[in-house]
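Here's a structure for you.
Of the protein chains in this complex, one is absent; all others appear in place.
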Amino acid sequence: MKSKTAYLTFNTPDRHAFINITPQVRKIVDESGVKEGMVLVNAMHISASVFINDDESGLHQDFEKWLERLAPHSPASYLHNQTGEDNADAHLKRQIMGREAVVAITSGKLDFGPWEQIFYGEFDGRRPKRVLIKVMGE
Amino acid sequence: MKSKTAYLTFNTPDRHAFINITPQVRKIVDESGVKEGMVLVNAMHISASVFINDDESGLHQDFEKWLERLAPHSPASYLHNQTGEDNADAHLKRQIMGREAVVAITSGKLDFGPWEQIFYGEFDGRRPKRVLIKVMGE
Partner (left out) sequence: MKSKTAYLTFNTPDRHAFINITPQVRKIVDESGVKEGMVLVNAMHISASVFINDDESGLHQDFEKWLERLAPHSPASYLHNQTGEDNADAHLKRQIMGREAVVAITSGKLDFGPWEQIFYGEFDGRRPKRVLIKVMGE
């Protein structure tokens, strides 16, 4: 069995961001030498997400508006924010968008459908936060 | 390490469908010869889901109604649909229901609780779309 572990760090200028990290994941999979296996990609912070969807800016704005409707920022309305935080909504948004993606590796490549792209979803940025990439297989 | 990769194709007559794919996944796991490991099952399209829940038609209708409330079809209200699509809501619904399931294989069987069943969730059908099954273990 082969494995490889890598970390990406993001420090987004705004509170929210969607960043396509497919090229970075592809590079780590290439370097791992794994031909058949899986790669786990996950946010290491609990106010951020890794998810797979479309790389289309209109859709990303739809996601933003939708997440704000389902889990509004409104800092005064959450008990978590009485601890001195103002990011309770980010913990909720991350549950909708998910923590992680597991992607099959077949013949050394990410085994993707035509439009699948991996995104880092930031909901409380403006500080360094990490993503883990773990490749496992043979 | 053993691995096996398989693909299922669905072309649902309606826009929405929930299809129990547990028998197909079970068959691929059997054929893989893996006794201890994991199987990844994921939608390869970004307007569809793979998820694990109950095989009960009333619940499936509850899911439909609930998803329509959380992420209405209303094509005019999404920026994504200005690209010529009318399926922005499907991208949102898929985030709630999820892209993938990872299931343990123990003694050659899907290691499931009493009611767990694997579903393909279609939110923008009427064209061929694929599901990936990747078995990995020993």
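As written, the chain order gives the labels A and B, with residue 1 at the start of each chain.
The rule is simple: a residue touches a chain if its C-beta (ideal position, glycine included) is under 8 Å from a C-beta of that chain, and two chains touch if they have at least 3 such contacts.
Just so we're clear, the structure is a prediction, and the values are computed from it rather than from any experiment.
Engineer: Check each of A:Val29, A:Ile52 or A:Val102 against the chain that is not shown and name the one that touches it.
Structural biologist: Counting the whole complex, the residue in contact with the absent chain is A:Val102.
Engineer: For the chain that got dropped from the picture, name the residues of chain B it touches.
Structural biologist: 1, 36-38, 51-54, 56, 58-59, 61-63, 66, 70, 96-98, 101-104, 106, 111-116, 136-138
Engineer: Residues of chain A in contact with the chain that isn't shown?
Structural biologist: 1, 3, 5, 38, 40, 42-46, 70-71, 78-83, 88, 91-92, 94-96, 98-100, 102, 129-130, 132, 134, 136
In the analysis below, only the chains that are shown with their structure count from here on.
Engineer: Indicate the whole-number Å distance between the mean C-alpha point of chain A and the mean C-alpha point of chain B.
Structural biologist: 20
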